[in-house]
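Have a look at the structure below, then the notes.
Omission of a single protein chain aside, the complex is shown with its protein chains in their original locations.
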Amino acid sequence: MGARDTLGKHIDPALMVVDGPSISPLKQGKSVSIATIGPWRLIAGKLIRQKVAMAAGAVILFLYLVGLFAEFLAPALPSTSKPQYTYAPPQGISLFVTQPDGSTEFNPHVKGYKIEIEKVALRRTFVVDDSKVVPIGFFVKGPAYELWGLIPMDRHLIGPLNPNDPMYLLGTDRLGRDVFSRLIYGTRVSMSIGLVGVAVSLVLGVVFGSISGFYGGWVDTVIQRIIEVISAMPTIPLWLGLAAAIPLTWSPVSVYFVITIIVSLLGWTSLAREVRGRFLALRSEDFVTAARLDGSSEARLIFRHILPSLTSHILAVVTLAVPTMIVAETSLSFLGIGLKPPVVSWGVLLQDAQNIRTVATAPWLLIWPSLAVIVAVLSFNFFGDGLRDAADPYDN
Amino acid sequence: MLGYIFKRVLYMIPTLFGMSLISFLIIQLPPGDYLTSMIATMSDSGQAVDPAEIERLKEIYGFDDPFYIQYLKWIWGILSRGDFGRSFEWNQPVADLIWARMGSTLVISLLSLLFVWVVALPIGIYSAVRRHTVGDHIFTFFGFIGLAVPNFILALILMYVAYKYLGQSVGGLNSPEFAEAPWSLAKVGDFLAHLWIPIIIIGASGTAALIRILRANLTDELHKPYVITARAKGLPEYKVILKYPVRIALNPFVSAIGWVLPHLVSGVTITAIVLNLPTAGPLLFRALVSQDMYLAGSFILLLSALTLVGMLLSDLLLALLDPRIRFN
Partner (left out) sequence: MNDLPDDVVLSVENLSVDFRLRTHILHAVEKVSFQLKRGQTLCLVGESGSGKSVTARSLLQIIDRPGRIVGGRILLKNGDAITDIATLSPDSNAMRAIRGRRIGLIFQEPMSSLSPVHTIGSQIVEAIRLHTNLDKKAARERMIDLLRQVEIPNPDKMADRYTFEFSGGMRQRAMIAMALAGDPDILIADEPTTALDVTTQAEILDLIKRLQVGRGMAMLLITHDMGLVAEVADEVAVMRFGRIVEHGTVDAIYHAAGHPYTRQLLASTVKLTRQANVGKPAVMLSAEAPSPVLSVRNLGKTFGYAGNNTLRAVDDANFDLYPGENLGIVGESGSGKTTLGRLILRIVEPTAGTVFYRNKNGSEIEVTRLGKKGLRDFHREVRLVFQDPFASLNPRMTVKEVIGDPLIVNGLAKGKELEDRVAELMRLVGLDPMGMERYPHAFSGGQRQRIGIARALALEPRIIIADEATSALDVSIRSQILDLLLDIRRRLNLSFIFISHDISVVRYFCDRVAVMHRGRIVELGEAKQICTAPREAYTKSLISAVPNPDPRDKRMMHRQRFVAPINS
């Protein structure tokens, strides 16, 4: 069958020890012998070849770094409101200032605001005033904060040289709070909920999945039926039902954890299913039977022979589960029954965009948090897909 | 085939039982029971609290009983007389409130499913047959976007675009002038004009998911020997593909209803809240916020039952489509 061998699996001709049909190389490449390359390096090699997945991975890394250093990256504190700048539109950054004499000089800045009265509605709105220059700089002194609640600092990556000047790169909200800074703080909360939620899901999924796969029989049946029930119920009504039961009096931190648990409670089913399915498939593989006949104990079978083949797949499924968690948090918070202010998450930010008239006057309230959610979800999907394709290094 | 249907229906019962248990759990979850809050509200508004009425309610719902007795009374009420309990906010039997809302939920879910199929089928086939062409890449890209944008964000964006550029506020299923009018041709037209936005919003991610599934399955099927057999007979290429691999790749497409439907019902719920559609969503949400738990729990139970019936139908359809299942 041409390029196929007896068992129908593609064999990369470069790997064949026996000689075969003649070959003309298309690319002059370094001929590394892949005979001694281990599985993880093969997976990495396969993953690196997927440019989109790699780019998505870089975006994910970037988002987590933003979340990690939120205090330093944000020019302002998330809750500082300046009523004198409500619904101020975003400013652009310019690098040069044109002097009155016509010469230009390097002076990074944003433009200030002026107030205009809308003639029809008689409403006060802010517009960017090209004549006002607000000089900005890197590593400027700004509002004091404690990095990770530990290290007191007051330097910010970027900000106005004069802390009292307005710099709102993505505009402000109803209370005159800086959307850019809030978005950065929101990244920390939303992205971490994704990660924590998936960790809880994974633990639940692996525990129930392995119990199900290990004991089999009626235990397996019961767990499978529970999974079936949960996955057949529409998720959003269920999330709503569970989240609505959180007492209003609870602290933001407790709410954060309960929301994480709710989100993961409903997300573990697919993981458990995946783990169980793969586990059962691997358990009947010839090489596992061979290891059993070699005298391997049950534990050695699982940890030495089954799990290594499973981990890359689990990793891919876990990556693909993160976006569900992020969307769940965002949806609940958006509806007002998830995280609540003063906690800042992407969903909490989107609460401000509930009213269509508000969005019409201040579209940045909708655009930036939405974009953050979409970019995060897309990146996890692309990266997870790439990981899944690379997860089995021996399947061409 | 009859035996298969019977077995499948029988199999639904424990699942339904599990769903009802979870729904009842949600009813019981908020601290304090419904009666206490009712008495509190009535006293607050200066209404007289009739001790006999309270005794009667206590008796019916068994608030003093242990959890399982309360559950049994609740489920017995539903099964024997269609009594889902009372809505404390509306002061009406839950049953009177939910059916109209469930009807519109069903209509929108089914229309969305239809939309998903009609769009996903041709695109999925095209993408699989013309893999790695420009068209395939464009569809794949939009597919990913469709998967990535949560329903409510898509709803907000469409609302914003319609408001800003079309100058109309999209929401509801009827314009104000038709809201109270009896059904007429004009009202149906108005209804359809309102319908497309929610259907696109709800169907977007499901469509994207189904395109990906169909593309993957069909790609596998395209290289199966039976396709070569069909080709070797001398069949024209389009017939080879439509009659054989597509027919078999339809299987996962049909069984996908099983998980697309809960997904759609979910989508209807949150989209309806944003767009204020007269479906179960907004009422469920309101009930949850005001902790009107019998109403909320009943909605959750019924929405779950709806998806379960959908799954049953998809299984039966699958059996009809594939003799291998039918004969097993």
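The chains carry the letters A and B, assigned in the order they are written, with residues numbered from 1 in each.
Definition applied: a contact is a pair of C-beta atoms (placed from the backbone, for glycine too) under 8 Å apart; a residue touches a chain by one contact, two chains touch by 3 or more.
Since this is a predicted model, take the numbers as computed values, not measurements.
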Candidates A:K46, A:H109 or A:H305 - the one touching the absent chain: A:H305
Contact residue for the chain not shown (choose from A:S94, A:N107, A:S210 or A:S296): A:S296
Residue among B:I75, B:A95, B:I248 or B:V289 that touches the chain left out of view: B:I248
Residues in subunit B touching the chain absent from view: 223-226, 228-237, 244, 247-248, 321-324, 327
Footprint left on subunit A by the chain that the document does not show: 1-7, 9, 13-27, 29, 34-39, 285-287, 289-297, 300, 304-305, 308-309, 393-394
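The rule is short, and it goes like this: only the chains that are shown with their structure count from here on.
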Intercentroid distance (Cα basis), subunit B paired with subunit A, Å: 27
Partner subunit A, residues of subunit B touching it in the complex: 14-15, 18-19, 22-23, 26, 29-31, 144-145, 147-153, 156-157, 159-160, 163-164, 169, 258-259, 262-263, 265-267, 269-270, 273-274, 284-285, 288-289, 291, 296-297, 299-300, 303-304, 307-308, 311
Touching residues on subunit A, where the partner in the complex is subunit B: 225-226, 228-238, 240-242, 244-245, 247, 323, 327, 330-331, 334-337, 350, 353-354, 356, 359-360, 363, 366, 370, 373-374, 377-378, 381-382
